[in-house]
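Okay, handing you the structure first.
A protein chain is absent from this complex, but the other protein chains hold their places.
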Amino acid sequence: MSEPLLEVEGLRKHFVTTKGLLRRRRVTVRAVEDVSFAIGAGEAFGLVGESGCGKSTAARALLRLIEPDAGGVRWRGEDVLAARGARLKALRRRMQIIFQDPYSALDPRQRIGAALTEPMRVHAIASGAEARRRAAALLDEVGLPPAVLDRYPHEFSGGQRQRIGIARALTLEPELIVADEPVSALDVSVQAQVLLLLRELRRRRGLAFLFVSHDLSVVRWFCDRVAVMYLGRIVEEGPAARVLAQPLHPYAQMLRDASPVPDPARRGTLPRIRGEIPSAAAPPPGCPFHPRCPQAIARCTGSLPRWTALPAGQGGVACHLHG
Amino acid sequence: MLFFLARRLLAAVPTLLAVLTLVFVIVRIVPGDPALVILGDQATPDAAAALRAKLGTDRPLWDQYAGFMGRALTGDIGTSMVTGRPIAAEIAAVLPHTLDLTLAAMVFGILLGLPAGIWAALHRNRAIDVAARLLSLLGLSFPVFVSGIFLLLAFALHWRIFPVIGSADLADPLDRLHKLLLPAMTLGLVMAAYITRVTRSAMLQSLGEDFIRTARAKGVPHRRIVWVHGLRNASLPIVTVVGLYVGILLGNSVLTEIVFNRPGLGKLIVGALNQRDYTMLQGLMVIYCVLIVAVNTATDLLYGVLDPRVRAA
């Protein structure tokens, strides 16, 4: 990886809510505590973890859909977080997003044609008949006929809507697509088709992906590299094959063991996930994973484990057992 | 419970301040010089200046605001520009008539609307329901002065059951009630229509809940399900509407009082309008505000009685 496309450094996002009427308490939810990673051009980078670990928040913060509290995001060296107005608009062209819920991702009152040509008009890429021609071409690319242009979202199934959402993300010809659980809301039968489409697009257009998912098998199939998140932090990172097959961090091991295994002989003998994920409003001291960790040692309750790089491009891990 | 009570009463204070501020804003926001509006054709520069000094509109706005709020909160709402008498005294003299009317209308509305709504809910989508729906729509479409005139024509002029004029001797309860009935019916009709509609939909919702089905399955008698379980759960939206509707009742009482020539706040407000009694109008608005905030607070308290979850929140 010579020059990374996207670099994320120490990203942090806390949500503050007030509870109670008379005695107001401020509750801080530490959704993203400290997240750093980099994605190269054309690379598929996976972000995995249980729901509530902050992976979607991190993805939205680097896209400036929510404003991060701290950290840095660079696009080809350019500061994304400082961009305003026209600069930000130009950066938005480079990075697009596909949503988990295809039902809420499309404006119910807007025809598909308008939904696909509006971004082109806003960015002065194309208008009129030319924009419509491009929209039809994009639909063809995601496997839908041009007749779709004059229909409304409610006329389509979840899988078809997800294809439309993908076509819309492509209207601005981005280099990176953030896919936030892109298939987890779909029927199992259509998941594979949409995944194949995404991989095909990646190959044909040389797209880079930030692939956010809780489904390890999907990530393993789609991604080159993977980071595992727990309570707002990345606990392990590395090549997808290594991290998902021989994880070092006890949490990553737990995730691997809990995911469906194709070998029936091994089923049922594995330790299941222990305990509940602690609230991000009150993270435990020390290593955030220690209350659930089967291998916890004394140090784990006292101090936060440092990031330890592994040799030969095998990534890194944040665990006292491997420090 | 005591804590809940104190909290709700305390919460009414900022609302009252806000509503009083609104009164001040509405009265001052009028483009142009109130002195000129009041004087109309007789405006000479001297008279206007004198009136401005009397009204206090020559002073800076914040000063006027502070003075207005200070006096309103201590119960001093000024003297009438026309009669020179204290506004509070004028209002106190007629307030019982308006309260009589409003309360009686509320009782009438509940007595008519609640059973009608329950009845319609139990006969959902059948002729009775559609008829109740049409009748309640008709009821809430009546401008009060129109229903008043119709009732007056029918009951007082045609059948001569009730007196034409509603001004009653406060000391004689029978006379008071007799003269109250027709105006109260007029005013209560619209309320009955609202209550019918809300009761119907609240009952339908409540009767569809799981616990009702459980009760049915357990063999609780139908009558008990409807009146005890269904109605108890439908009571919150009904109370909300009754509470909200008191404000509308107060507004409509103005029209009722004109039609039946009853003394009350409405007659006072119309008199003040015709005589351009600017201070009286402002005083009346303050009284209306206090009444409405009081009713809203009472509604909130009633919530607490009806629903333990509200108390805890």
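Going by the order they are written in, the chains are A and B; count residues from 1 in each one.
The criterion applied here is as follows: contacts are C-beta pairs under 8 Å (C-beta built on N, C-alpha and C of every residue); 3 or more make two chains touch, one makes a residue touch a chain.
FYI, contacts and distances are computed from a predicted model.
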The complex's invisible chain, by UniProt name, from "Corrinoid protein", "ABC transporter permease", "ATPase" or "Cytochrome ubiquinol oxidase subunit I": "ABC transporter permease"
Among A:T28, A:S104 or A:S127, residue touching the chain not depicted: A:S104
Contact with the hidden chain (one of B:A18, B:A66 or B:V228): B:A18
Touching residue (missing chain; options B:L103, B:L122, B:V270 or B:L302): B:V270
Option from B:V146, B:I161 or B:V305 whose C-beta touches the chain left out: B:V146
Chain A residues touching the omitted chain (full complex): 60, 63, 65, 88-89, 92-93, 95-97, 99-101, 104-110, 118-119, 122-123, 165, 168, 171-172
Chain not shown, touching residues in chain B: 15, 18-19, 22, 26-27, 30-31, 34, 37, 125-127, 130, 133-134, 137-138, 140-146, 149-150, 152-153, 157, 204, 247-248, 250-252, 254-255, 258-259, 269-270, 273-274, 281, 285, 288-289, 292-293, 296
